[in-house]
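The complex appears here without one of its protein chains, the remainder shown in place.
Which chain is which? They are A, B and C, in the order written, and residues in each are numbered from 1.
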């Protein structure tokens, strides 16, 4: 069984390009930078948050939960990041359109559950291309959004 | 095969500390006390309810359903307790912020479904540390909340 | 709103039979007896378990988790009890038929996930009628089953 897996892996490595990172996808280094920048910002603001980073494919790339932050914010932070990338939008802006009577009322029910209040933002590279997204949960919506903005911008320093 | 499991279990017991209960986690004795206090309170008030207790990790610790109480309240009671621990809050207070136009509108769609009307409360120990949560469902929201308050406070008598 | 609910409740009470417990359904008193008997038996055997009781409708009736027992056993204990009532069978006996090549291979995939190894048993009243089920998880399969047997029989003492 292991031989099968091994030969599979060898052939994959030999094929070279297969593992190539999408050119416009956030890297592990960038994701860690965003994560730690958000953590630093949250500590400066004295807020306890959960921090989630997704890649260009809206898949989880990095995550950290500060001690004693809300357990319920694990899922909220991840859903904020996914929502921001699903629709390339500030989650708070999306929420303005999902209220009763809004043009996309209850879109929260799609994609396994969206979060449409502030704290989720697309992450853009120096060329203004969206390469992923960040979601923050645990503080007030204003605090969450401020941390997300600072963290998303931090990769421009790399 | 059974010998394997047996030796595994023996080795776990010999390792001593492995099974240690978290210092700030509700105990079985406390959970039973909360459960029976809620039951007594509900009987005094002549209300039929479901009673759920979760631990500090928001995992189910104890549960009882009174005869002829709503079947649909099984899940509501459990979700109320989980919600109260997820965000360390009275579920009714959370609900004030999740209404249309509210700052965290539709957060109910996270964490596999939240319940954000009264009846869920964090459980605190004598040092005011949250060690779990309780959720009551089956009566009016005022009744559910009154039962939750009485039950959560009952562990201070232990 | 509360008046509506109140009048609803009053009308339900006046209708009498509506809240009547199924004649062959486990009562809250019986469920608590089963729960505490299982707990006592587990303590005598020095095993840490999760204990779940379902009613005749396979709905959760009572639950308790002993301190430091497996977190993963919450769901396993509940699924054992549900499985035992779904098919009115000792879960271990069901497992003999679900192995590869067995007549009901992989039935575990139904009903949101079954558990088909020992520890789940129907609960019968004095007239030999099934009124619910019990599920035990946390010890060896032999220990879990022994606790389930002792607990299921305890209601005959009431």
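Note that in this section a contact is a pair of C-beta atoms (placed from the backbone, for glycine too) under 8 Å apart; a residue touches a chain by one contact, two chains touch by 3 or more.
No experiment lies behind these values; they were computed from the predicted model shown.
Engineer: May I ask you to name the displayed chains that the omitted chain touches in the full complex?
Structural biologist: Per the touch rule above, the missing chain touches A, B, C.
Engineer: Among B:29, B:43 or B:96, which one touches the chain that has been omitted from the display?
Structural biologist: Here the residue in touch with the unshown chain is B:96.
Engineer: Would you indicate which residue among C:35, C:76, C:89 or C:134 is in contact with the undisplayed chain?
Structural biologist: C:76
Engineer: In the full complex, which residues of subunit A touch the absent chain?
Structural biologist: 2, 5-6, 9, 19-21, 27-28, 31-32, 39, 48, 55, 57, 59-68, 71, 74, 139-142
Engineer: For subunit C, which residues reach the chain that was dropped from this view?
Structural biologist: 70-73, 75-76, 79, 95, 98-100, 106, 108-109, 113-117, 140-141
Engineer: List the residues of subunit B that touch the chain left out of this view.
Structural biologist: Touch with the absent chain occurs at residues 1-2, 4-5, 8, 12, 15-18, 20, 22-25, 55-59, 88-89, 93, 96-97, 102-103, 124, 127-130.
We adopt the following convention: only the chains that are shown with their structure count from here on.
Engineer: Pick one for the touching-chains graph, please: line, ring, star, complete, other.
Structural biologist: line
Engineer: Express in whole angstrom the distance between the two chain centres, defined as the mean CA positions of subunit A and subunit C.
Structural biologist: That pair's centroid distance is 41 Å.
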